[in-house]
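One protein chain omitted, others in place.
So, chain A:
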Amino acid sequence: MTAPVPCDICIINSILLLQVTVRDALNQAMDEELERDERVFLLGEEVAQYDGAYKVSRGLWKKYGDKRIIDTPITEMGFAGIAVGAAMAGLRPICEFMTFNFSMQAIDQVINSAAKTYYMSAGLQSVPIVFRGPNGASAGVAAQHSQCFAAWYGHCPGLKVVSPWSAEDARGLLKSAIRDDNPVVFLENELMYGVPFEMSEEVQSKDFLIPIGKAKIERQGTHITLVSHSRMVSLCLDAAAVLAKEGIECEVINMRTIRPLDAEAIETSIMKTNHLVTVEGGWPQFGIGAEILARIMEGPAFNYLDSPAVRVTGVDIPMPYAKILEDNSVPQIKDIIFSIKKTLNV
């Protein structure tokens, strides 16, 4: 793989780690997959001439044209259904929801038409589709634009649900999702779009894929396991950095995939640390944390817990607008630290 390059350039290349924002990682992943497979196309509101409502699809329409990058009218149920039908007939659509709040209008097509069809047809009809878009809380967008749908979609068999955190996650998981022959719900986060991450050369390769269904340990630790997804992973890492100064070493697990859930990774970690705190942005009832805790209780890791596992979640209210209220509606670093200390009884 190494080409004969003059030594000095070689060294410069390896020193230069690319800084890529999540937005650009998503953009490049889509670009590469569109190029790789003729059947892949993108449809959604403002994805073409507007360059994407959040500029995630910037430049794609110019490169691929009207056939592959399709602006739709504001009719979620209709265009989601059209995307599913196109997938049934042999194409590989990427259906963008401007936010996942709007996917509620189309949720019948996602669940009843996409997720269940392979099973109902006993394997005759597959649906290779990706539904993607920003999910969860943003900043100042109020109640109707701030809901987290991880638990809702994570509930349904027949779907794969992924929730990337870093640019590397975004790139690898989106490529895997597009190449996957099944319906994948790809939950992005608007607040993460502009965040840069280091991307190694390996990650930059055109065939870099992250397997769906495998979590990643972002930080090794010994005293407690923190399990999180999407933006909350950042908060967990920040909390871990603060606690490290106090001598508490947190193991931070980035779920990467909501469904199928990598329970094994969590169990292995608990068997090491004996404590668990889950952190999510969504509401507590019947949420991601609730599922993780139930599984740990039912599994072998329960016997390794030295204290009850707890969940840190968003507050159980519709999202308010005023900044002070909004800030107190989602977990903050101090909330995570507080919960960790309570669990560790320190």
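As a convention for this text, contacts are C-beta pairs under 8 Å (C-beta built on N, C-alpha and C of every residue); 3 or more make two chains touch, one makes a residue touch a chain; residues count from 1.
In this section, contacts and distances are computed from a predicted model.
Novice: Looking at what's absent rather than what's present, what does UniProt name the missing chain, "Pyruvate dehydrogenase E1 component subunit alpha", "Cysteine dioxygenase", "Glutathione transferase protein" or "mannose-1-phosphate guanylyltransferase"?
Specialist: The chain we cannot see is, by its UniProt record, "Pyruvate dehydrogenase E1 component subunit alpha".
Novice: Can you work out which residue in A:157, A:194 or A:318 touches the chain that's missing from view?
Specialist: Candidates A:157, A:194 or A:318; residue touching the omitted chain: A:157.
Novice: Could you pull out which residues of chain A are in touch with the chain that's been left out?
Specialist: Output for chain A: 41, 67, 70, 72-73, 75, 77-91, 108-109, 112-113, 117-126, 128, 157-158, 160, 181-182, 260, 298-299.
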